[in-house]
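All protein chains of the complex are present and in place, except for one that has been dropped.
Order of writing sets the chain letters: A, B and C. Residues in each chain are counted from 1.
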């Protein structure tokens, strides 16, 4: 690529809820030159850019894709449009990053991943949380073995949210939790099953409260609670390990991560009587440690990773296959919901099969 | 009862974990005269009472039950012994209050309830939380209609707990949540089904992490998360209503209850297009209100209720049937766990059938 | 003014710490057209504006002041330069808003206020906190009498701050607290005296920890704690009133304001014995109420107020005289510090004398 040392040109498609964040970060990045913004509502796009801006504004995707100074496209439109826009961009030879979730179905996602591979272009999921200092540190702590074996993960993401017209609370909020799990678990998110329960107490025609249970290999359990109807906002993940346990409270900027040197150990002994089990459990009540975290904006890290992936040709940290693993669990959750919460296969093998094809 | 105007005599059976709390409160009560404490470990019992105490200490239940000055017995022993001790006490003509859970099985619980009814004696479950100012206020708020219709209830009760030798985390911790739900829901806890998922990542031979989902009538959902392995302690319940939503944070003594005048309304309109649904949802973002709560000790309220129930003959606020409804859900949870989380019948009808027999 | 219906043109002077916030908000405002940014470091200014921006960048103040499309100047440079830059701008016929504190001395501040009055131009202090929804609500609550008479105000503003080269912690942080007090107290901040204590435990040559005590009329007391050396960040103000007490915790976005219907009343009785005083005190332990606050950015409100003041000719909510009252207390604090904390006159009369001259 001729501009490997210079800036890469990017166009943002969609200037609604998420687009302005992408616009701000591409603008502030040393890697990127924001060339154009595309939205059906060009007035809104112009308002986001401000007066006296030299960035092109258009409602024509074709026009954007025809520009030679556009190397990459960032898609921030409703999920049901991701596949078509991405396909057109890839066909035009542009690298693509897509707001979560990658697509509105596993089939669409797989088609996108396969097509990008054929074209030799980067396809990346904007799993923003994976670029936060907190999540990066959590991954390090797990990888280094400081938490020991993972025993359970409990994630809560609730607030008074916008009831979405075309997706339920699982498809709206759970991609955050699932993409984080995919990033921090060694080997990615590959549950042995998925069970989901949802509630629609308003009669909105879709789940507004949702619970996802995912048994993991080795007896561990991951659980996700997503909820649009809670007046109080909670963003908390507890990761229990055999050595230490970590609590991530994303709404406490003064101490987002706490690592507790506390836990329960099961000492294996020969037990010759009933009721002697309790004697074989021991507790650690050690100190708590809160690692210092830099205050950097996650989207800035994401756009840097996108540039780096394009320049070096290596898969990005949250590539299309990561996006597929998230879709795979979402689709399994839908099947479980339809069957009253029964544990269903997560279809991880399907992800892998496609990934190698 | 000849002593209706004087004090009632009580004996506490079991001076281990919970017994000392009962001892302290019966001692401090104007209604009661603590006559005796019974524990196999009489030294421990004496230590709890202190030197220079005139309360009788014994390791013989028979001796306690033979005393004429003992009107009632409070049982604070392991759940598997509740049925036998209660049966002996009832046979001896004593009123009985039992630490939660009422019994170690629904059959045992039903036998206790039936036998107390036959004998015309009070059988009460020590569902302590139902006597806290917070829970009493929650019940009032629901009853008065201030929350509107209940949409969802999410209860979290996690901490580094003692892994129990003979029960799993559901039987150890969930009785608290279930008894609270039974008390605050109009008509008591009668879920249309129960689904449970548990994890035993330590290989302890029982669930140490547990999730209970209970669809309620009208599309609402109650969910309980209990966990022995969390280094951080959370005791929080969110009750979403169609008018207001309530958050109970029991570890925040300065503001245990918060009532949010916020929520989502679904406005029913004629909708002639796809995707018009979002337009029919409206949000309220009103003030928050935290009712003042008295600082009274719950067990004190419980022992007063026990006395009042004995004196007036009316069922206590947490009578044996409330205990049975809790057992019924615990047993359903066990059946669901054994069937990989499938939704099972909660057996509420069985509770009622017994209750009228 | 010919452009009363159109946008006003503004130039921002200083693109360092605070300037970028002004730039962002003037850019996003419907009232303003950001015409130019002036900074000695033009590269920094350009970086803040981003590539493809049409806003002029210059290191020449003269150039900015010569532009006809510049109606107003926003000054975000070190305090010691405020007077000279403001004087030049006013001389050029531009309205002026100045970052807090208004000036580096009372004399400089008074000269600025007087000169703006002579020229018939707006001079405004950017007391940003006075445009936050929380402070606006606090003023309303005090004005409406809901808190009753003010009994005490305690403000804490501590964090690990940048030790400034040319000012101490009072001049760096206390302008926030003082400008808030000036805005919420009926009649503005006019203490009957000022006492200050500071500590310089690092030997930095200036106070890094500071305490300000300000007796108010009627026996009330205002106290401010500012501190650059605290690793933990606190931004909290308690306002005790005879009817209700308010707590503002600015770091708790979920409940910034809490109004407690609690307090102490002194019942005046004929007291004929020593030690009967306690009997005449009564306590209220009522509910807590947290008003909903909009999530609007304060600087946006400030730039709108600046435009409105220019267009209507009325004094702005935080005009030059408000800035003077803050300077007056800061100077009194310096005199008290030099005299080991003795209570000194706050010089409010001096403020008023100048204001009418």
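We take it that a residue touches a chain if its C-beta (ideal position, glycine included) is under 8 Å from a C-beta of that chain, and two chains touch if they have at least 3 such contacts.
Just so you know, these numbers come straight off a predicted model, no measurement behind them.
Visitor: Which of C:28, C:87 or C:163 touches the chain that is not shown?
Guide: Here the residue in touch with the unshown chain is C:163.
Visitor: Out of A:288, A:308 or A:340, point to the residue that touches the absent chain in the complete complex.
Guide: Of these options, the touching residue for the absent chain is A:288.
Visitor: Using the definition of touch stated at the top, determine which of C:40, C:62 or C:202 touches the missing chain.
Guide: C:202
Visitor: Name, in rising order, the residues on chain C that touch the hidden chain in the full complex.
Guide: Looking at chain C, the ones touching the missing chain are residues 149-152, 154, 156, 158, 160, 162-166, 195, 197-205, 208-209, 211, 213, 215, 218-221, 223, 225, 227-232, 238, 240, 242, 245, 247, 258, 260, 262-266, 275-278, 281, 283, 285, 340-343.
Visitor: For chain A, which residues lie in contact with the unshown chain of the complex?
Guide: Residues 255, 258, 261-262, 285-292 of chain A touch the chain absent from view.
Visitor: What is the set of chain B residues that contact the non-displayed chain in the whole complex?
Guide: 27-28, 33-34, 50-55, 232-233, 251, 254
Simple rule for what comes next: only the chains that are shown with their structure count from here on.
Visitor: So the centre of each chain is just the mean of its C-alpha atoms; given that, what is the distance between chain A and chain B in Å?
Guide: Here the centre of chain B sits 39 Å away from the centre of chain A.
Visitor: Any idea how many Å lie between the Cα centroids of chain B and chain C?
Guide: It comes to 53 Å between the two C-alpha centres.
Visitor: Which parts of chain B, given as residue numbers and ranges, touch two or more other chains?
Guide: Only 258, 262, 285 qualify.
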